[in-house]
Structure formats: C-alpha cells, structure tokens
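Just one protein chain is left out here, and the rest sit where they should.
Going by the order they are written in, the chains are A, B, C, D and E; count residues from 1 in each one.
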Amino acid sequence: MTLALYNNLATYLVIGALLFGIGIYGIVTRRTLIGMLIAAELILAGSSINFMAFNRFTAPDPVTGQVFALFIMAVAAAEAAIGLSIIIAVYRQFKSIDTEDAVQLKG
Amino acid sequence: MRLTLINVVIAVVAAIAFAALNAAYLVWAERRGAARIQRRPGPNINGPFGLLQPPLDGIKLMAKQLTIPGGADKAMFIAAPILAMFPAIMSFVTIPFSDTIVAKNMNVGILMIFAFASMGGMSLVFAGWSSRNKYAMMSSVRAVSQAVAYEIPMLITTITVVMITGSMDLMEIVRQQSGSILHWNIFPVLGNSHNLLMPFSFLIFFTCTLAETNRAPFDLGEAESELVAGFHTEYGSMGFGLFFMGEYANIVVGSCLTTILFLGGWNCPFGLFPGVWWFILKLYLLIGTFIWIRWTFPRTTIYGLLNLSWKILIPLSLFNLLFTAGLLKVF
Amino acid sequence: MVAYFTEIFNGLLSLFIGMGITFKEFFKPTVTVAYPYETLTMCARYRGHIELVPDEEGNPKCVVCGLCEKACPSDCISLAGEKPEGGKKKELTKYNLDFTRCSLCGSCVESCSFGAIDFSKEYNLASTRKEDFIFNLLQRLEEKKK
Amino acid sequence: MICDKTKQALQSLFPKATPEPAESSPAIPSSEAQEKKAKAPAPRQDGVVERDYAVHGYHLDAQVSPDQLLEAVSILDEAAFFIESITGVDWIKENQLEVVYDFSRYDFDTCRVVIRTRLDRNNPVVPTITGIYAGANWHERETHDFFGIKFEGHPHLIPLLLPEDADFHPLLKDFKA
Amino acid sequence: MNPSTIASPALFSVDGLVGVVFLIMVAITLIGGLIACNSDRLVRSVAGLIVCFVGVAGIYYFLNSPFVAMMQILIYVGAVAVTISFAIMLAAPEEKKKIGITGPLAGPLGFGTAALLAGGFAVLALQTDWPVQAKINDGSVKQIGIQLLTDYSMVFELVSIVLLIAILGALVIARDGREGQ
Partner (left out) sequence: MNAPILLQPDETFILNVGPQHPATHGVLRVKMEMSGEYIVNAETVIGYIHRMHEKMGELKTYPQFLMNLSRMDYLGALGYSHCHVLVVEKASGIVVPERAEYIRAIMVELNRIASHLFWFGAFVMDLGGFSPLMYALQDREHILDMLEAVTGSRLTYCYFRFGGLYNDIDDDFIAAARRFIPRMRKSLKKYKALVTGNIIFRKRLEGIAPLTPEMCRKYGASSAVARGSGINFDVRRNEPYSVYPEFDFDIPVYHECDSLARYMVRMDEIEQSLRIVEQGLDKLPGGPIMPDKKPKIIKPPAGDYYQAVETARGSFGVRLVSDGGKNPYRLKLRSPTYSNMHLFDEACRGMMIMDALAFMGSLDLVIPEIDR
C-alpha cells in the first residue's frame, strides 16, 4: 500500500499539512527575521502542494491549481525581495537581524 | 511509465559517465589547447599525446586525503561539491543528442535545464561559506551576484527562441531547425521567423553561458590573482575534483543548449545526413571556443561584469525580445 | 546612444582581433624544449661551477698562489699545497669548492693569471644532500685523467 | 638656477655664518679637500656647501642641526623637490650618527640636494619629516631598523625590513652578527 | 480513490520503484523542511530550504505538472534561496550567535501549535471523502498559458504589477539604508 501512495490525494494533503506545521513551528521558534522568512516560505509551499493536489485529483478544470501555484510563487518571490530588503534596512539600523534587538520598531 | 523509468536510470548512469569522461578529457583538451596557443607541447608524457594524463590525475586526486579545515561546516563542506555536480548530471537527462538518443524528452526541457542550472550557483555559495575562508567567502558573494545578473539575459534570450519555435521541447526546437544552416535559429532566413537579430541573440546567449559556467573571462569566483582559488581554496582531493568535473560538465551542458537552441542540434549545415555526429561536432567546436576564449582574454572586473549584464546584455536582449515579438505579430 | 553602440562594436571587434591572434599562434610550431629528453648545448661562455684545468700531463696547472681564494666573495674556495721534497714549485694537495655558497660571479677565474681554473659546462646539478655540492676538484680532475 | 635659489634659501637657516666663509671653513675648505673629511678630527660645521656634480654626483650639501631639519626640508618641499632616500652613516670614531636625506627634482633643472644632520650616537633622536614628505615613512623606518635612530613623531616606527622583534641595528659599525 | 481500494505494487516492479522514488521525494521534502526550521546556522537553513523545495518539485512532478515543478526549482532555488543567502552574507557576519527560542515555553508551545494545526489538517484530509475527478490534466504548458491569458489575465497583470512594485520597493528600502551611512 505504501508504494501506491503517490496515487492518493490524501497523501499529498498530509504532506502539505506537515510542511505547513513545520513552517508554523519555525515562525514561532525562530528568532531572526531571515529564519522567519524561510519558515514562511515553507508555509507557502505547504499550501501550494494542496492546490496542486486538488488540481490533480478533484478540480473540474485541470490547470486552475497550477495557475494558483504559479501565482503563489510570484507572490513568494515578491515577498522574499521585499522582506529581505527590509531585513537589510533593519540590519543597517540595528546591526542585527534579531527580532529582540529590533524592538525599537514598535515605536 | 515502464520504459521511461528504465530510461531514466540508464540515462542517469550514462550522464554521470558522460560528464566524468568529458570532464577528464576536456581538462586534457584544455591543457593541450592552451599549450598549443602558447606554443608549448602540453601534457605529452603519459601515454600517446598525454592521453593517460586525465585518468592518472583522477587517481591522484582520489588517493589524496580529503582535508576539512578547522572551523568549517563539515556537512555543507562535503555537500557543496556534490551539489556542484548534481545539476549538470540532471540536465543531461533531458538533452537530446539526436532523434533517438535522449533519456527523457520533456515538453519543458529548456525549463528543466535552467532550473537545475540555477542550483549550480548555490553550490559555490555553500562551498565558499562553509570553508570559513575569507577568500572563499568573497568568491561566493561574487558568484551569487554573477549568477543572478546573467540568468536574466540568458532567460530573456531563450524566451526569444521559444517564441520563434513556440515550444519548450528541446527536440521540437531542433526539428524546426532541420534543413540547411539557413534554417537554424542563428540565421533564421528560411525558418519560421526571419529575425535578423538572431546572431546577436546567439552572442548574448553565448556570453551568458560563459558567465554562468564561471569561465574566463568571467571566472571571478576563482580569480586566482585575487582570491587565490576562490570558493574551492580549501578543497583538495575529490572535493576539488568534483568541482572541477562540475565546471566542465556545466560547460558541456551550456554548449549542448547553445547547439540545440541556435545551431540546429543534430542537423547538418548542408541539410544532409543529420545525426548525432553533427551534434557532437558542434558541441566540441563550441567547447573549443570556450577554451580558446579562456586563453586569449584577461579577466573582467566584478563591476565590469555586472555593468556588462545590466547595462548592455539585458537592454539588448529585451530589445531583441520586443523585436521578435513584433516580428511574430507582423508575419 | 551612438557612443553606446560604437563602444559595444569596438569592444567586440577588439575581442575578435585578439582571438584571431591566438588562433594564428595555435598553428605555429612549439618553441619549448622537452628538457629531460632533449637538452640544449651550453654556449661557450657559460659559467657553471669551476673546474681545475689540467696541463698536458693531466696534472693541475695550479701553482697554489691562493689568489682565487682571496678573490672569492663568498669564501667557497679552500685550497692547500705543499712543496714536495726536491721540487721547486708548490703542488696542489687540496682544492675544495663549496658550491652551495658559490654565486657564480667568476672572480676566481678572472683572478687566476695562470689559467688554472675554468668554468665547467655542467648545469643540471641536483641532489637531495647538501654535501654533494662540496666538490673536491682535485679528485674530479684525477677521475677525468683516468 | 634652482640650485642657486635653494642654496640661498638653505643658507638663510644659518644666520651667523656668512655664506662664503661657511664653505671655506677649516673643516671643509673645498670639495678638493673632501677626502680629508673622514680623517679630519673635528666634525664638520653646519652649513651649506656647493659640491662638484661631476665628482660627487650632487650639487648642494647642507648640514643642519636636528632642530633645523624640518625647516630645511620644508624649503625643499616648497621648491618641488622629491625625496630620493633617507639613510644613516655611523661615524663611530666621532661617536656620531649622521642622517642623510637625498632630494632631487623631476624637471630638467637638475639639482640634487643632500641634507645631513649629525646626532649623538648615544641618544640619536631626530624629528620625523613624514609630515612633509609622506614617502619618508618607510625610509625613516628603515633607518631606524639599521641604525636605531629614533624619528620623533613618526606614526609607525616598527621594524620594516628586519624581523618584527629585532632589537639589533646591523649597520652600526660595532654590530657583530 | 480510497486508499484501501488500491493494491500496493510489488517493490521491484516499475510501479513499485516509482512509489519508492515518491517516498524518497516526500522524505527529502520533510527532512529539508526540518533542517530549514531547526538548524542553528542560517546558511544551513537555506540549504534545508533548497532540499525541501527540490523535494516539493519532485512531488509536483508526481502530480503531473512538470512545468510547475521546474518553475518551483527555478524560482525558489534560483531566485528566492539565492536572495536569502545573499541577505545572510550581507547581514549576518557573526554566525555563531545563538538562534534559539524566544522563551522557555516558546519551543513546546510552538511545537504544540504546529502539531495541532498539522494534525488537524491531516485528520481533515484523511477523514473527508473527496470528490474524485476522473479527468487528469496532461501537464501541458499550453493549457496553463491559455488559462493565464484568458481567465486569469487580470490576476496575471496584477501579479506582474506586484512584482514590479516589489522590485522597486526593495530597491528603495535597500538604498535608503545605504544613503543613511
């Protein structure tokens, strides 16, 4: 049975859920902004997998999910660019990318 | 599924063998070629024309101890050279050498090569970072900016070709160029587009290939007069050997891609007897040009390299893209 | 705009010119000598380490005046001689050259007014031991005589 | 021409000695008697002497006291001389160290100027000229290495050519290796 | 498509090997994800991220869409990971700094939350009886292109504007800091 898992929707959904969980765990426990960004990318990947899986197994239109995954990628790329430029700006300001050190951001 | 899987397994093995053999003998060719250009004999002691030099060098490298510098990130230090080889071998899987010699033809073949080529840059970053060596670190920073800068014009130029052929399938791209040299994408006089700017596309693409494979004159990552040996300063033994093989495997992949996209793949220039030999001939002519260029020019600077990409290649390739789009609309 | 394109064009042209030159060189014959397999003949004035010059009978011409020893800037020559019983001239009993310190300046040969020492044409001297380069020139001369 | 001007300027450093007598002072009467210099029992007096270029290879030879040094060097700097070298000479018999500054010119108005100053061998201290000629830095460090002459105010007076921990001064005449 | 209805193929049959490859892909995805979130050096995190995304790309390949799989590698590995590692090199000169948890409870709490969420989703995924569509997409790029330029053309344009703004914004933010020096 295990070797036929690739033909099963639930497998993909579980993988997506696990990635999502890993991402959430990372976001909570990570202390640096870059670490958080990496964790956020994992969450996005988890949701992408869900879209792709539904696209493969259940969607009436066979490309909708793929299009969504592509959009998620575009948004993730934009997010990475903006996020990292913010991180660099924060670093320039505080000489650290540790969230604890950047508390002054709260104003 | 049955045949493809076996094909993939065979292909991966064949690709590794091809890459390793190529790497070994391209080193020999490079040394002989450089020697000829400099009017020296080059390696000529081991075997006829020094042909046994590469395997002996390989044995020497394997016999050496792999030293890991203190303070280095061990796991990544070991992983980096493997990561350098991996993308090139994956790319071989989808490269069609002829009508029949292809491991797994994909309808997104170009994309696959670019996807894996983009991983190559990361291996330099990891190697440089994990060595804990300032020269290696500087080299990896250079490698990143170089990889980013040259991927863009390369992809734009590739899109130009994809627009002409209307396919990302490498075999389909070659098939559309069948016939004489005038059908090839480099001079598409009789092809499905009459784009006069294609020779320039070819030049842009070739330049980007040089830069993406870290070859002279864009070998800033291992600029020996500045960074000693760059990202592989701390590597010895097969770690160095893998980087070396990876570099040559990347050259082969880059040349294969250039051949397929612009030089008509396995088609003959006169439209006769297409076959794998034409592909091999073109491939090695291109690689010869790589070697020829390396031993002719000095190295660029890092800002010269970035200026070339952002100020010359990207505007020109974008203009070329628009021109091609307009041409396709008109005809 | 025109300048932009002329620069690109001229740049490309210079690159092709350069490649043309290396292409031409590619087909020229090699100029190097595969050293251990082929060797060059040394020119007549080549200055190797010094060697004692024999007279017609094969004995050293040296008269043990010691000028070479004095002329040497690096003190690499040490020689000794003694008057044999009944003989008029001093005879050479020891002539050592410490080649590890020699800088091949040729002062010794120049200082010799009897033509008793000369440069050898040996150039491929290699050894793993320092002692191999302390030459006993007298002994070398005797070996040559045989 | 620039030689004369520089000579005038340098001579103004020595108010009490009138220009010509300084040259014919008993210690150094003329360039012909130069040979006696080393053997002369009394060290040379401060002053400017014009030398025969064909014999000595320089035009002006000025001996100044250490506190006049900066002034003399400034005169040369204003006259656009470049620094050729700085070195020392150990006059052990007179228990003195001499610091020799060579200056020359880039233009065709050739004039080589040598400025020397004599120091007590037991306490050789001389002001640095790195403030005027940045290129004196290494030359002074080298002179410090070889003679132990201290250049007061030098920004980085550590051994240059000798090992970092060298505490010997090899060009002193009483140095034995 | 109830799991129980599918017979498991033999291990050394072709289908079985495909299954093994799939499991390897899943494993490297999860292991990569764990490395990305748990390593104490950021560069290792990036390496984990890359491994994870290569695995995700493999999973996409199994979902019959090689195009998205390749785009996943191209964009995430070639662009996002490179950018992140660039940022690490620019911003984190001291790597030895402890990147730990924010408080004594944050670890267990984070783990609890994550486990709860992931477990919930997983249970939901396994319990629901998903409607099954027999039609399987052919993974063709053409279809995606047509969809992008017809049904989703507005979104497509908006995404390009978002990307443009992101690039400009990133440049502005990064430059501001530099001029402040």
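Throughout what follows, a contact is a pair of C-beta atoms (placed from the backbone, for glycine too) under 8 Å apart; a residue touches a chain by one contact, two chains touch by 3 or more.
Small disclaimer: the values here were computed from a predicted structure and weren't measured.
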Which listed residue (B:Leu26, B:Met138 or B:Met154) would be found touching the missing chain in the intact complex?
B:Met138
Where the complex has a chain not shown, which of C:Glu82, C:Glu110 or C:Asp132 is the residue touching it?
C:Glu110
Selected from B:Asn22, B:Asn195 or B:Thr296 as touching the chain missing from the view:
B:Thr296
Considering the entire assembly, which residues of chain D contact the chain that has been omitted?
34-39, 54-58, 80-85, 87, 89-90, 100, 102, 104-108, 110, 112, 114, 133-135, 137-138, 146, 159-163, 170-171, 175
Chain not shown, touching residues in chain B:
34, 37-40, 134-135, 138, 141-142, 216-217, 219-220, 223-226, 228, 295-304, 307
If the hidden chain were put back, which residues of chain C would touch it?
10-12, 14-15, 17-18, 21-22, 25, 31, 43-47, 71-73, 103-107, 110, 119
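FYI, only the chains that are shown with their structure count from here on.
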Common touching chains of chain C and chain A
none
Among the chains, which one keeps its Cα centre farthest from the Cα centre of chain E?
D
Just to be sure I understand: the centre of a chain is the mean of its C-alpha atoms, right? Then which chain's centre is nearest the mean of all of them?
B
Taking each chain's mean CA coordinate, chain A and chain E are separated, in whole Å, by 6
Using Cα averages as centroids, what's the distance between chain A and chain B in whole Å?
32
For chain C versus chain E, what separation do you get between their C-alpha means, in angstrom?
71
Each of the following residues of chain A touches two or more other chains, namely none
Overlap residues in chain B, where contacts from two or more other chains coincide:
none
In contact (per the touch rule at the top): chain pairs:
A-E, B-C, B-E
For a test of understanding, state which residues of chain E touch chain B in their complex under the given definition.
14-15, 17-18, 41, 43-44, 47, 50, 54, 57, 66-67, 70-74, 77-79, 81-82, 85-86, 89, 139-141
Spell out the residues on chain E that touch chain A in their complex, using ranges where they run on.
1, 3-4, 6-9, 11, 15-16, 18-20, 22-23, 26, 29-30, 33-34, 36-38, 42, 45-46, 49, 52-53, 56, 59-60, 62-65, 67-68, 71-72, 75-76, 79-80, 83-84, 86-88, 90-92, 97, 99-102, 106-107, 109-111, 113-115, 117-122, 125-126, 130-133, 135-138, 143-144, 147-148, 152, 155, 159, 162-163, 165-167, 169-171, 173-174, 176-178, 180-181
Considering the complex alone, what residue numbers of chain A touch chain E?
1-26, 28-32, 34-35, 37-39, 41-42, 45, 48-49, 52-53, 55-64, 66-67, 69-71, 73-82, 84-89, 91-93, 97-100
